[in-house]
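With one protein chain withheld, the remaining protein chains of the complex are depicted in position.
For subunit A:
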């Protein structure tokens, strides 16, 4: 069997960083990354980007050496992706924060509101409902992170955890401050408004969970396969007929429900910002689906049926 030689150069400076001889032709990029780590332990595999061209796209971990357009001496270019952190860690941290922070405001822990309100309880039913909904939402997210989601990527850049936590924790504190404030004003249309909004919230939470389960079932454990999602027997998944990312559709719906239920402008703003970001993600996902699958259903829009 003919062995390959692999030389790894820095993509920016073209400096020779590593020379590997006697590499198996069927070696994967992942295995090469492991070999590269040995002389350069500070560049663990998750932060390595190897590519055939200094300005080209990153090679995938699953790519096999002999299937790449290289001769028996392959030249790969290395780019440092910077310190990495696992997706699971980021998700757990960014979701645990709002769960905890909201409760600080709900229980009116000292130094938030005036001292005469310390540890008092709101006399409005909707405030208690809101706490249950908000807490349920983030407990659901934490459990999904641990038991449901199958991530395509293991890691993301470390700086993301600071950016993401600022966003989630900041908005959670801002919303919780007003909803649990002693001077909180309940919704204009009273119990009717609260009931309707709560129904929207619950339906969308169930919908969002159904989509997460459907997406999970598309992909076997440990694999990175990509398939077109289709509606299942679960009626909540029938939204796949009309949108590529119904999980985002349901998520926006949940927050709109929560905003109507609490009639709190900061919640509406949080929903709007979230909607903007999820639309960007949905459009990206929709584009990848269209590129990868010739037979992708033409009726589907990225996030809002028929519109967006």
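FYI, contacts are C-beta pairs under 8 Å (C-beta built on N, C-alpha and C of every residue); 3 or more make two chains touch, one makes a residue touch a chain; residues count from 1.
Basically, contacts and distances are computed from a predicted model.
Engineer: Looking at UniProt, which of "Beta-hexosaminidase", "EIF-2B GDP-GTP exchange factor subunit epsilon", "Very-long-chain (3R)-3-hydroxyacyl-CoA dehydratase" or "glutathione transferase" names the chain that isn't shown?
Structural biologist: This omitted chain is identified in its UniProt record as "Very-long-chain (3R)-3-hydroxyacyl-CoA dehydratase".
Engineer: Out of A:183, A:221 or A:299, which is the one that touches the chain we can't see?
Structural biologist: Answer from the full complex: A:183 touches the omitted chain.
Engineer: Pick out which of A:191, A:218 or A:265 touches the chain that's been left out of the picture.
Structural biologist: Counting the whole complex, the residue in contact with the absent chain is A:265.
Engineer: Which positions on subunit A touch the chain that was left off?
Structural biologist: 12, 80, 82, 178-179, 181, 183-185, 188, 262-266
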